[in-house]
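With one protein chain removed, the remaining protein chains of the complex are shown where they sit.
By letter and in written order, the chains are A, B and C; residue numbering begins at 1 in each of them.
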Amino acid sequence: MAKKVIRINEATIRFAGDSGDGMQLTGTRFTEATAIVGNDLKTIPNYPSEIRAPLGTLAGVSAFQLMFGSQRVFTPGDLPDTLVAMNPAALKVHLKDLKKGGNILANANAFTDKNLKMAGWEANPLTDGSLDGYIVFSMEMSKLVGKALENSDLTSKGIERTKNMFALGVLFWMYNRPVEPTEAWLRKKFAKNPSIAEANITAMKTGYNYGQTTEIFTTSYSVEKADLPKGKYRNITGNVAVAYGLVSAAKQAGKELFLGSYPITPASEILHTLSGLRNYGVKTFQAEDEIAGISSAIGAAYAGDLAVTTTSGPGMALKTEAIGLAIITELPLVIVNVQRGGPSTGMPTKMEQSDLLQAVLGRNSDARIPVIAAQDPADCFDCAFEAARIAMKYMTPVILLSDGYLGQGSGPWKIPDPKTLPEIVVHHPDVSTRGEAGFMPYTRDENEARPWALPGTAGLEHRIGGLEKENITGMVSQDPENHQVMTDIRARKVENIKKDIPPSVVHGDAKGKVLVIGWGSTHGAIHVAVDRARAKGQSVSQLHLRWVSPFPSDLKAVCDNFDEILIPEVNSGQLALLLKAELLRPIHQLNKVRGEPFRASEIEDKVNEILG
Amino acid sequence: MAKKVIRINEATIRFAGDSGDGMQLTGTRFTEATAIVGNDLKTIPNYPSEIRAPLGTLAGVSAFQLMFGSQRVFTPGDLPDTLVAMNPAALKVHLKDLKKGGNILANANAFTDKNLKMAGWEANPLTDGSLDGYIVFSMEMSKLVGKALENSDLTSKGIERTKNMFALGVLFWMYNRPVEPTEAWLRKKFAKNPSIAEANITAMKTGYNYGQTTEIFTTSYSVEKADLPKGKYRNITGNVAVAYGLVSAAKQAGKELFLGSYPITPASEILHTLSGLRNYGVKTFQAEDEIAGISSAIGAAYAGDLAVTTTSGPGMALKTEAIGLAIITELPLVIVNVQRGGPSTGMPTKMEQSDLLQAVLGRNSDARIPVIAAQDPADCFDCAFEAARIAMKYMTPVILLSDGYLGQGSGPWKIPDPKTLPEIVVHHPDVSTRGEAGFMPYTRDENEARPWALPGTAGLEHRIGGLEKENITGMVSQDPENHQVMTDIRARKVENIKKDIPPSVVHGDAKGKVLVIGWGSTHGAIHVAVDRARAKGQSVSQLHLRWVSPFPSDLKAVCDNFDEILIPEVNSGQLALLLKAELLRPIHQLNKVRGEPFRASEIEDKVNEILG
Amino acid sequence: MSETTIEIQDLNLTRKDFVPGNEVRWCPGCGDYSILANMQKTLPVMGVKKENYAFISGIGCSSRFPYYMDTYGFHSIHGRAPAIASGVKLANPELTVWVITGDGDGFSIGGNHMIHALRRNIDMNIMLFNNRIYGLTKGQYSPTSLLGAKTKSSPFGSIDRPFNPSAVALGSNATFIARALDVDAKGLQESIKRAQGHKGASFIEVYQNCIIFNDGEFEAVENKATRPDNALFVVHGEPMIFGEENDKGIIMKDNHPKVVHLGQEWSEKDLLVHDETNQIITNLLLEMTFDPTNPTPFGVLRAVDAPSYDEMMIDQIEQVTKVKGEGTLEQLFYGGDVWEVK
Partner (left out) sequence: MSETTIEIQDLNLTRKDFVPGNEVRWCPGCGDYSILANMQKTLPVMGVKKENYAFISGIGCSSRFPYYMDTYGFHSIHGRAPAIASGVKLANPELTVWVITGDGDGFSIGGNHMIHALRRNIDMNIMLFNNRIYGLTKGQYSPTSLLGAKTKSSPFGSIDRPFNPSAVALGSNATFIARALDVDAKGLQESIKRAQGHKGASFIEVYQNCIIFNDGEFEAVENKATRPDNALFVVHGEPMIFGEENDKGIIMKDNHPKVVHLGQEWSEKDLLVHDETNQIITNLLLEMTFDPTNPTPFGVLRAVDAPSYDEMMIDQIEQVTKVKGEGTLEQLFYGGDVWEVK
């Protein structure tokens, strides 16, 4: 029977199973194949808890979602079209999100009485009609791989483990993706254990063939290549992109990269990635805590490295005092906060963008600092690079805000040509700058930056520290007038960065009814919502803020062109507070603090509400 | 010759000398005598540096200022009428502040060539005419006490040390204060060493008589009793007042008081005071750092004490993470920040009110907390009491903001009758509240406070912690819906406190041109400025905010009655930012970051500017 | 040795009284399960009422422990449990306070609170789950991981020299130090009993296998077959003997510990006798920890008497109150120079 191939523009798929079912790996392989086909895409993993919960429980379900399409894709999708459910618990947790009429691919063998009970199903949903309204593909995956591999050397447990590859194979068929990249990847990964590699390949192909030949599947889908800008691409998570951006900035500045950090979810992968780059001259220092992490970085900055510290909310809180030291000593430093749900330990594996006010205002005293926020995984590269550049140009610490959704999510990254990356000019004074009265560590250049004089330079011996210093000379000073001067300079240094912020780009018309303003990872959802609203003819535009401190100088002018402003945030209204103070006008807020990103539809609804 | 006595309404006196000259003590004695006379007053010490600088240097000058009057006194005065200068350095540092035509009382014996040089005087100002325009009383204090005490047992060094008492005696005469209280005080203080007591008394009386008999003094001043509310009074510093407020709240709540703290200028005196109150059942725990300070307090709150932690800016920064824990566990806790100049170590002995935004917004995640700010030293008592009451009523941490100016400054405190202090009703559940499904640690009362169930209570065993908890049951929950619910409850708890904030009192007319809004220790300077402006017929009123989070519910209504709003702050505009976001209207700012409080005249000038 | 005979009152408690309803969520096979079980088995016989236990922890797999004990519990923030526990104990000295921590929680971020709690000798029982890895954050090396350890954050091998936690405890002037093994129920229960009976701060280091991120770290002593030759279980007043056949012992040679074989040259009476109160002996045992030529010591390594902080606090309050009388607000308010406005 010839099967139908339907061309679609985009699809959202969610893989869900037990923590031990390898859903993250399955999702990643599907992503890779999809990327190679040339679709645009975004992904997001979803681990419910930090510890492996008992097998088969709701708490133990692990999921991975991706959206891909033949057009630009800005989010990992809201509601999935297709749900892979490897066990009853996975189905229980994720069914509520599946689109009406969506596909369910289930491993029927896992729907045992015990598993059903553990997941809280009264009866087997695959058979009792409770999935009416969905398209259910109930497959005996365990049995099928068992059959296919009955002659392999693997133990029966080992064979059972390949069932995720079966599911992957089915999906490859269903969405017309090539199996070869995964085949090659498996061979490489299990080079030392070819029988495992072959078993997995067999399982995958069995799945593929199962899709192609059995009659339960009648339709497959094709998604054309997206019209992405020309170039080479790879898929990248935000955390890896941050690491690469920092390595690149160090190279472009001719600096060694120093990372002082303490592990914390969801930021640890930056540390992991950088610790694997010893041959790039990267020094990672896993400190005893977050305070030592930033303190060691401050020391490294003082001694001349491009210094970085990475963390998440609670760790950021601990760095508060030391950030003040970096501000008053005017040393270049990049501080990365991959935000998560709070307060306190809160929801460590869930996303939230609620550390904005902490970043912008959360220190004792008037202690301003530039803050940049990344909008998607690939943008993490650019923001990290830019943060490092600004830090060294203005001699200031800079905060980079990412979040768990960006850090662990992924999307295609258009690989830049290393040769075209901006050069970062760094100047270290030598003895020639020493005047009659000695070296002046707090003189100012045109950006009001002070000189970065490195220990080891003959003739420039000087002392810095956390006590207020006299401008120019750098002597300890408790003089009232000087304190005012220094306070003003520190504030002005942050304002000066406006010169480096390009004019704002409004997505949509530059004038209209509603301007939706966002920052950080809401970018994608807002973008989609605005496009959809515009498609319906609504007068809506998007302004995305990359720098949240300082604001771009044209901010007010841009906003003045709109009747209403809407700010959707995954927090209780933090940017809204700052913008109300800045613009002195009412702002519509859309706030959601559920540990989850926005769905575009939620923003659309709010826009509808505003437009009446 | 009969000397003139001029009646004046108020006077400002500054004592200045070397760190070793005992200026703080001299000032305090003068203050006590002035209080006993019945004047209203305010004082402020001023130490320039934390370490004793070499004798006779500018860096070593220590000063103490007080203002007293027959009317209400709201600040320690701007420019002094009389300056006591015990050495050339003291004169050098403080002369610029003296009122034109003011009195200078100097110890001529200290104006040696060496001392003059060290202080940067080219010639002796007492004799070269550079003090023309002032009334100079140049006295050989060292020589005079030497004479008076030539028969005492003291060493010549010991005798020299009594010269501050000589100066005090002169001032007692000059301002018609009684010497007896100081006499009694000296006898008590040096009970074990009567010859020191007598020497000091002799020196003081010598000074007094010197004023009375020598011809260089022609005029003395009298300042009538102030019309203070009836009652008993004592002089109190803000730090001691905080300690007393907390002890009182503990007593009224039937609780033991626990303080977990780490020493830091200018907050240490709260720890010192409380550590002396063991017989009040006060437990002070000097922790290894600020984090342990607050953590131990959180533990004590959990176990049922009225728990407190005290610190200043950098220490507050370190507590950031733990404050989040107190917020999510909803435990009562008072956090006192006696602010100082920053960023970082900054200007540790100088005042600043620049930790407002840190207090209100400076944490990871949406983590609101009530914030109360004291307006003068005596008010520190009331605010500490109120902070403790609110903490226990709403089961929430509360931040109390003081600053170095309040903490170390002093003023008369109308001693409350302990019997009329409000009672604080605290309820701890017992096993009777345990339902079928067990004890529910996150149930809510009418204020949305959860029960304070104490370890040791049979049948209520339960677990709390920093992970998000399910409302009512308190089980760990990473459920999206619950997180939103809990986030909203936590925000609402802070809003609820508005119910406890009395209607705003506007000083001046309730409607007019300019409303000057302040918070914290600017109260006095604003009050004086507004009174002066009103005396000139200007339409100016004052609104003082005691709670800065939440704002009082009538805030907007009050502000709507004024054309212009002015906010003077000893920071770069922190309340202004919050109020701009709240009121969405332009605000005039008067900002000063010099480590010094406002002078009323600075605010007057700004008001003039606004009124055109 | 603290020879305090603890009077134990029978409260009719059983293990079940300490097991709450909720699910335990460690990885199957994790060493934490055994430690939990032994705690739940031991507490019922200690004569302390269930409601008087407070378990305080930081953050880490190990720090989830309080959720699995049906007592009062506080799962706090990373590293701060000893400081929180200090406040708990001082606020209510009636409570029996346990601190549960991990090698990351207690010795990385929380190292300072740990050493200060031990130094102050506040009456609390600190149990360290030492798996030489950060479990909860998925496998970075910890301050107890050995040099060369390949982990997520040290793909080329760790260059961080490790702590010996019990040695840090000794250096901090701790009055009670024991070491136990997750799989050794007897040793665990004995340590729990002795620690809880000890007045002041007690420190128990438990070697714990993290089956997911550091499996086999303690294989030599975890494995029943190799344990006798690799572990030395010390008992106060008894010679240091070990070995499958009880045929080996420890002597001090040139101020270092040394293994000797009993039989011809050496007999039991030549061996070092364990003395919990002697710092040199404790130090010698600690020196054996990382030394492959010596067995790893377990048991109560140190126990000395010293006044506890909480006890001294109560004493001081009593003393001062005796001298000055119980303070009233009147006294407090009228302590300075007072004047009256009429």
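What we mean here is this: a residue touches a chain if its C-beta (ideal position, glycine included) is under 8 Å from a C-beta of that chain, and two chains touch if they have at least 3 such contacts.
These numbers were taken from a predicted model, which means no experiment stands behind them.
Note that the undisplayed chain, when the full complex is considered, contacts A, B, C.
Note that of A:I44, A:I196, A:I236 or A:L515, the residue touching the chain absent from this view is A:I236.
Of the listed positions B:T284, B:T396, B:S504 or B:Q574, the one in contact with the omitted chain in the full complex is B:T284. For the options A:M141, A:L277 or A:V528, the residue in contact with the chain missing from this view is A:L277.
For the options C:I77, C:V99, C:A149 or C:L170, the residue in contact with the chain missing from this view is C:L170. Touching residues on subunit C toward the chain that is not drawn are 108-112, 115-116, 119-121, 143, 156-157, 159-164, 167-173, 252, 254-256, 275, 278-281, 283-284, 287, 306, 309, 312-313, 316, 319-320.
Residues 32, 35-36, 38, 181, 185, 225, 228-236, 244, 247-248, 251, 256, 258, 260, 277-281, 283, 285, 287-289, 291-292, 295-305, 307, 321-322, 324-325, 329, 415-416, 418, 421, 438, 454-467, 475-476 are the ones on subunit A that touch the missing chain. By the touch definition given at the top, subunit B reaches the unshown chain through residues 49-55, 57, 59, 262-265, 268, 271-272, 275-276, 278, 284, 286, 288-290, 314, 344-345.
One rule holds in what follows: only the chains that are shown with their structure count from here on.
Centroids of subunit B and subunit C (each the mean of its C-alpha atoms) stand 44 Å apart. In subunit C, 59, 77 are the positions where the chain touches two or more neighbouring chains simultaneously. In subunit B, the residues touching two or more other chains are 321, 324-325, 329, 465-467.
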